[in-house]
Structures are given as structure tokens and as C-alpha cells.
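The complex appears here without one of its protein chains, the remainder shown in place.
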Amino acid sequence: MRSNIADAISTFFLEYETPRQVVVKNRRVGVVCRLIQLIVLVYIIGWVFIYEKGYQVTDKAIGSVYTKMKGVGYAKVNGVQRVWDVDDYVFPEQGDASFVVMTNYIMTMGQQQGNCPELPGKHSCQSDEDCEEGDYRRGGHGKFTTLSPNLQAESSPEGGFPLHGMLTGKCVSETKTCEVSAWCPVENDLVVPDPALLMAAENFTLFIKNSITFPMFGIVRSNLVKRVNLRKCVFHEDEAPLCPIFRLGDIVRLSGFNFQELAVQGGAIGILIDWTCDFDWDRKHCLPKYNFHGLYGDGELMSNSSVGYNFRSAKYYMDGTTEKRTLMKVFGLRIDVVVQGVARKFDIIPTLTTIGSGVGIFGVATVVCDLVLLYVLPKRDFYKNMKFKYTIIDEEKPVLQMDKPVMDSDKE
Amino acid sequence: MRSNIADAISTFFLEYETPRQVVVKNRRVGVVCRLIQLIVLVYIIGWVFIYEKGYQVTDKAIGSVYTKMKGVGYAKVNGVQRVWDVDDYVFPEQGDASFVVMTNYIMTMGQQQGNCPELPGKHSCQSDEDCEEGDYRRGGHGKFTTLSPNLQAESSPEGGFPLHGMLTGKCVSETKTCEVSAWCPVENDLVVPDPALLMAAENFTLFIKNSITFPMFGIVRSNLVKRVNLRKCVFHEDEAPLCPIFRLGDIVRLSGFNFQELAVQGGAIGILIDWTCDFDWDRKHCLPKYNFHGLYGDGELMSNSSVGYNFRSAKYYMDGTTEKRTLMKVFGLRIDVVVQGVARKFDIIPTLTTIGSGVGIFGVATVVCDLVLLYVLPKRDFYKNMKFKYTIIDEEKPVLQMDKPVMDSDKE
Partner (left out) sequence: MRSNIADAISTFFLEYETPRQVVVKNRRVGVVCRLIQLIVLVYIIGWVFIYEKGYQVTDKAIGSVYTKMKGVGYAKVNGVQRVWDVDDYVFPEQGDASFVVMTNYIMTMGQQQGNCPELPGKHSCQSDEDCEEGDYRRGGHGKFTTLSPNLQAESSPEGGFPLHGMLTGKCVSETKTCEVSAWCPVENDLVVPDPALLMAAENFTLFIKNSITFPMFGIVRSNLVKRVNLRKCVFHEDEAPLCPIFRLGDIVRLSGFNFQELAVQGGAIGILIDWTCDFDWDRKHCLPKYNFHGLYGDGELMSNSSVGYNFRSAKYYMDGTTEKRTLMKVFGLRIDVVVQGVARKFDIIPTLTTIGSGVGIFGVATVVCDLVLLYVLPKRDFYKNMKFKYTIIDEEKPVLQMDKPVMDSDKE
């Protein structure tokens, strides 16, 4: 019994099967078929392998980013000059990948909690009856729920300002506006300084430190490249594309905006650090590319509601026992540093998968040629006989082997 | 010589090989085999191609998010009413994708550095001997290293409070508690206000601006859709699913929580902006979907230690030459706006790879049928003869071609 199995195994190893084939000597089919096979071959080798690098695995990077601004600016408001240094104009302070550089502002000093009249001209009243206590909103549109004014204000500052607080029910005769319970005096942001107060921001510089890890390959890279002299360099798209120090004015220009315009209302800009690495080459060729673009959808959406970037920042202090705050409406450049890293490296699995599916596609070529051979050519019946051997067998009937098969009646 | 090669090439191009096949006319095998082939075909065309869209490449989006809250709230503590506007209740101020909206708080005013007794009832002492100088912790559990009290406090406020600072070695007779060196007076957060002080937050609104880029396709999209009127809309899951303005109360409700409960201890909620786009269609169909969910693992983990969200925020000021601070324990909704974008588009490579591996699977069908034919059917030997042609060849022996092979003795 054992020797039988051993025999079977040895027989198995001494044989091998290979398909029998018909070599069809036909000009038309031959040329068509060889061309199809050639195209498939060129596609697999040229495109999938060489162009798309189908023999490589890809890995996405994990990155971390730190930023640091440098520069001092001066702004003159009502004849008083103010110094603005990094600690004053960058939000938040700790060097995040996403931060805001103030370029313009509206400062409201000495606010404290209390009751005060709304801004003149917008929430006007004749008598206390026009200011219903507890209402959040009034204006040209009549009454609103407590919700809608906020929404309206978001999209259309012109369409009616929301109140700065709840109405107390009093109409202040001096300003002819309703009194609200809020931080007083209320901020007046109807007029935005133009040109921007901190135009000096154009020359501020941004230093970006970025390190990325490709966990699959165990490779770590940093954007601080040895050959770049950090002491002297400033990023330039052609001359210093690897320098990680950027002039704010350059960033704005390279994202297609005008600094002077953007500085007034603020804006959002993305800095994309793109690492596309091929680790079949030396890792020193794995270098970052910096791209700059505005963060505002495509053209169809551009409207007043989607440009501009502002937020409010308050500094609190105690004046004796009274809590006060300095409110700043900050307009600025919001900069998002985004890291995108893709690395590729040779790997046996995608290579064999690509070859395997290439062989599969090769089979498709044969199928197409066979269709031509068996259904299109005038001599198709002849080729059918060449290609196929028919068995006529049924459990009831005796076995018949037909090497030169009897043609089926419906075929001839 | 040249003409020989040319001849070989021309011969090569005028021929083509196609496998010779046996057509087995057998009801059982035929039906089985055709069915398997049909299933494979349906699988490849129906599932892989049409359902899973195997003819498309996918690309992940890079997104950026800005947020803006609106709304004013009022809180009454000890009969004094306080206004809370956006600058007061949102942390951080600059409109990040991840931020906290305060809904409840414990305020400790006028803290300054010094020595003061601990909270009554928790760190009690009879004499100075109970308060060993330099100790960080005491209580029911006896002494601890400087490390463990912090950990205990994290998970079990009930299990013994950590001290607010290092013991000075004195027992304060008025409170019968040890004296600590800390910011004084120490915060008393044993009782959390319930209902939450800023229940008005339910009506605050959140505006989300989100733009995404699909780098592979060079397409940029924004969630500010033209057809949505930002002046009037409020997000509603059925009626206004594209409006990017959200009521805080709705966000909480849609993530399956109760605002009143959540507001007291705080909580964490994720807003997932889901972009699933098919760029074989017009890009205007590429629209965001908003999903809301609590950020707390699955049910098995729900316990007291994993709910609630709070942190402390301090406002520093100078009282003469003394540095003081107002400490706030802030309970609130932490909102994380996460963007997930996947786009698909027709591409020749996945198409051909899918076809190629489909043809490969077709081959599997034939293999299965052959196994049935050659090893299961009663007439298997007959089919073996049909399918295989045997050569008996060995280097020593003369070549023998056996068109009708002599059966091997171990087979018959």
C-alpha cells in the first residue's frame, strides 16, 4: 500500500501536463491576435509595471508639524502706535500646525458686564415699547426666534445685525437704540480698517518643522535638510524650494491671492507638504514639496459668505473688583499646514499579483481571437473541428470515442 | 541570416495558438460546470463591477474645517446674573475643528499663591502631626507616593480627593483640615451645579465651513452649497441636510444624548462630515453628509469614568503687585469635527486588473469541473483518455508517440 502511494507520488513528479494547442496559420486571425497580445504585453509591462509601478507597495505617512513665526509689526490707531510681536499676533501661542496670524483688528477696550444701548442706526427705537424685554432681535424683519438672528448674521452682516445681548426693555434716548444686557460698551465692527492695520505681516516669516514616519518601512524623514542653510535661506519656489522658512507675503502670493486684499478681511490658506517617496532609490531623494492654496472650494461657491476669516479674542482683567475685558475682533490669515506622505517600495506580493492578473488578461486576448476564429471566419467550421473533440456519451449508451468527430446535424 | 529572422517574425505574426479542447457531452458535468461559470460571471460583473465598482480608483480627501459659534447666554449664580458670549464660552477662540462649548462651570475667584487649608471634610486632621510636611496626599488609604493620588483622583472622585498642593505641616484649627501650599483659596468642586448654568447653550448655533481636496483628481469641494440659503437655514436631518448651521441642541439629540443631562457633566461628540463621491458623475452630486455620534467606545466600556468632559481654565490678573487668577472648572461639549472623504473615478488599471483576476477565477471553475470529470464520474477513465495524450519517453528509450495511449497498468 505504501509503495503504491510512493509510486503515485513519483509518477506525479515525473510527469507534467501541458495543453495541446492548434497552431492556426491564418493571416488575418494571426495578425489580430498577435496585435492584441502585444497590446496587452505593452500595457502590463509599460504601464502597470513601469509607469504605475505595480511592483511596489505603498504606505501613508504619519506626520507632525511645529510652526514658529518671527517678526515685529507696528500699527497706528488714533495717533497711538502699538507694537505687535509674535506673542500678540499668533493664535494659538504654542506653535500648532493650524494657526492664525492677525493682520487686522477692531479693538474694544474696557468692556464690562452691564446694560448699554445697542449700536446707533441698526437697532433704533422711539420708545420703550419698541424694545420688548427678553427679545434677542429686532430690526427690519420684525420679530425672530432667538435662533434665526444668529444665522442671518452669519451669512449677511448687511441683512440686519443680531443684538449683542438680551433686550432690557428700555429705549435709550441719547442713541435712540434699545438697551441690551451685555458686555458694555458693545463692539462696533461696522467699519473694518482698510488698509489693514498690520500690513507689516507681509514680511513676517514662518518656520515649519515637519517630521514624518512611514511605519511600514520604518523610515523617518524631516524637512530640515542638511544641505539647506537655515541661517540664510528663505523659501523660493524655484531657487530655494527646500528651505522651510517662508515669508508670509510669499505664501499669500503663491496661493493666488493679493496680500493687501486678504489682510483686510482675513483668509484661509493651506500649506500642503507633499512627500512622494520611492524607497527603491536612496532615501535621500525623499524630499518635501510645498504647495500653497486657498481653502475655499471651487469657483461655483465663491461668494461673500465664504471669504474672510475672523474670530474674537478677549483678554480679561480686574479693575478693582470689576471684571473687565479687552475684546479684539481679529482678522487674519488662518494657515493650515497639512502633511501628505506616500512612499513606495518594491514588494513581491504586488509584483506577483500584477503578473498574475496580467496573465489573466492575456487569456482574454485568446478568448477574443477564438471568437473571431470560431464565429467570424468563413472556414469557422473547419477550425471548430480542429479545436474541439466531441464526446457523445450518456449513461444508457455505450461509450463512443470519436477522434474525428461525427459532425452534429445542426452544424452541417 | 537576416531573412531567416524576418521569416521567423512573419511566421510568428501569421500564426496563432489556441488550446484544443474536449467538448464533454454529459448532462451532470455540463450543468454543474455551466452553473459554476455562471456564478463566477455574475459575481464578477454584478458584484465586483457594478456593486463594488471595481473599475474605479479611489482617492482620500484632505480637508480643512473652520467653526464659528453664535449665541449669548445668561447664568445666575448667587443672585448675580452674568452674560456669556462666544468669546467667553468657546475654547479655543480661533475656530478650530475641535473645540469646547461651555455648558456648566465652577468658578473660583481671586486665587493667589499661598498657604491655605484644604477643603473641609476630606482632608481632616486633629493636630499638626496628622499633616506631614511635604506629603502630597492623605486620607482613608494612608500614605501614598506622590504619584498615585493623581491617578486615583482621575478615576474616582469619590475614592479620596488628591490634595491641591504640598502639605505645609500645619493643621488649621478652624476647618480641621491640613494646610497646603497652593493657589488659595482652593477650588471646591464637590458639588456640580445641576441643572447646568448655561442651559441656553441648547440654542447656540454652530457654523461649519469645510473644504476638501482630492489630490489625485484635482477636485476641490466646499460644504457651502449654492442652493442652500445660509441666511435662513438651520440643519435638519430630513428637511435641510445640507445646511452647515447646526443648533447645539440638535447635535446632542442626533448623537443620541439628552442635552439636559449632558450639559451638567459635559461630554464629547463627533460630527463626521462624510464625502462619498463618484466622479464618473457630475461633481455637483458630490455633497457632504453629516453624522453625529458620541465619542465613547462601545457599550461594554460605559462607566462613570468615561463620561463627562471637563477641564480647568484660568484667567490671570494683577491685583497691585500680587498675581491672582480666576479659576474656572469648565464642563462642556467637546465637539470634534472630523472629515472623511472618499472619491472614486473610472480608471483603466483597476478595470483590467479586475477583468484579469476574473479570468483567473474562471479558470478555477474549469479546474473544479475537471476534478469532477476525472475523479468522480463512473466513466472517468474514458474522459481521462479524451483529455490527456501520454508520452512514454526516456533518454535511453526510443521515442514513442501514443495517440491512443496504452493504459498504465496501475490504472486498469
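We just call them A and B in the order they show up, numbering each chain from 1.
We take it that contacts are C-beta pairs under 8 Å (C-beta built on N, C-alpha and C of every residue); 3 or more make two chains touch, one makes a residue touch a chain.
Since we're looking at a predicted model, the values are computed, not measured.
Peer 1: For the full complex, which residue in B:V192, B:A240 or B:L272 touches the chain that was left out?
Peer 2: Selected residue, touching the omitted chain: B:L272.
Peer 1: Among B:D128, B:E261, B:D278 or B:D336, which one touches the chain that has been omitted from the display?
Peer 2: Considering the complete complex, B:D336 is the one touching the chain left out.
Peer 1: Where does subunit A touch the missing chain, residue by residue?
Peer 2: Missing-chain contacts on subunit A: residues 12-27, 62, 64, 66, 68, 70-72, 74, 81-83, 85-88, 92-96, 203-205, 207, 209, 211, 213, 215, 219-226, 229-234, 245, 247, 315, 317, 319, 324, 326, 349, 352-353, 355-360, 363, 379, 382-383, 385-386, 388-389, 410.
Peer 1: Give me the subunit B residues in contact with the hidden chain, please.
Peer 2: 4, 7, 17, 19-27, 29-31, 33-34, 43, 47-48, 52, 54, 91-92, 98-100, 113, 136, 146-148, 150-156, 159, 162, 164-166, 181-183, 268, 270, 272, 293, 295-298, 300-301, 303, 305-306, 309, 311-314, 316-318, 323, 325, 327, 330, 334, 336, 338, 340, 354, 356-361, 363-364, 366-367, 369-370, 373, 386-394, 399, 401
Note that in this section only the chains that are shown with their structure count from here on.
Peer 1: Through what angle, to the nearest 5 degrees, does subunit A rotate to match subunit B on its C-alpha atoms?
Peer 2: Between subunit A and subunit B the superposing rotation measures out at 120 degrees.
Peer 1: Express in whole angstrom the distance between the two chain centres, defined as the mean CA positions of subunit A and subunit B.
Peer 2: The computed centroid separation for subunit A versus subunit B comes out at 17 Å.
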